[in-house]
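For reference, the structure I am asking about is given below.
Left out: one protein chain. Kept in place: all the others.
Coming up: chain A.
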């Protein structure tokens, strides 16, 4: 691979701070409007959710814990009976179109057969039950969404294409799945011309922005995984092209390719105007369309954001790494003129991200910036040591380290905000810059050089 020759990859101890992947329920329950997320886990999971998700918990969210008690652990209680009771309660109270079971570390360790129980209860309750194992043993933070989408990919209706006698046009048939309770499988009446499905959960406004960008290039998007409602899932199958919008969806991509026989469009991710342009161009090239007006559009965005870019140009940044968006955001920031010292990242799928990685390298060359080192499974302690030497102007880090670093006079930006902010597409580039420049803008109005307030000195 071209990228691996010059980009330096390293792997550390994996002792880093990140959110538990079950946090994906926070945005997924809002995205999929008729869903209910049931996290099958312990008090620890529940406590994390209620603290990490803050106020959403008071807004009668469509997620809850099936809290395991000692009887469940020691198998004194029957998992199926217990889950049936709880799901029945959920069905009565909320009547969702789908229930997601989120498996956790505990269900892994006690080997609770969620995948086995789900089809049985699905029949008995008449509600589809999708199982996703989003646990901290295997995954970090945003990868939770990946596991859920990968599980959902199996539930998408079958797309069948065959060549008509003369027209050669694709025709779509929503094949009814083999399962008996398929009422929820919504059959799309109007058949769309395109066969492009995008995957990744984005706020609906951002999704429509991206839809619009592609429509301008006459590449209409035929569906999204996930859709706004469970029964609007897109058709998948041979002849469908799929493209990811987020860098952490490698499992979903694999499932779409291997299990649903879709063709993956490997592109950089539509984060930043440079990324968005490259993403659209790649998709257009797959559909043999010549992308038009993109250079203009990109320049427009760069010009519009000059004020912010000026603040960060030639400043340095250090990514501690916790949400897998790091490569794309780093690439965008380098294009803005920043120097990136280190990109920490929980997990690096070099195949899924290959286009993004080579784009990163090109960007470095173009901007004449050194290639950053990419540290997989970073070690937060060592990173802090490195940061003391490098003295970056900005650290993009989790909330566990933000205040202590600020007290040591390193400006920080919480990485979690990038996950929840709208950062995709041309028009949202400003939102990324808004986030990145905030700590730096705040400083200008403040007393500069308010030296370290810390009472503890770090051992060097």
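Heads up, the rule we're going with is that contacts are C-beta pairs under 8 Å (C-beta built on N, C-alpha and C of every residue); 3 or more make two chains touch, one makes a residue touch a chain; residues count from 1.
Convention: contacts and distances are computed from a predicted model.
Not every chain of the complex appears here, and the one that does not is recorded in UniProt as "Light-independent protochlorophyllide reductase subunit B", selected from "Exosome complex component CSL4 C-terminal domain-containing protein", "Light-independent protochlorophyllide reductase subunit B", "Electron transfer flavoprotein subunit alpha" or "tRNA (adenine(58)-N(1))-methyltransferase non-catalytic subunit TRM6". Screening A:297, A:335, A:401 or A:424 for touch with the missing chain picks out A:401.
In the complete complex, the hidden chain is touched by one of A:7, A:20, A:214 or A:374, namely A:20.
Take chain A: the residues that touch the chain left off the picture are 14-22, 40, 42-44, 46-48, 50-52, 54, 57-58, 61, 64-70, 72-73, 77, 82-83, 85-86, 89-90, 105-106, 108-110, 135-141, 381, 384, 398-404, 407, 453-456, 459.
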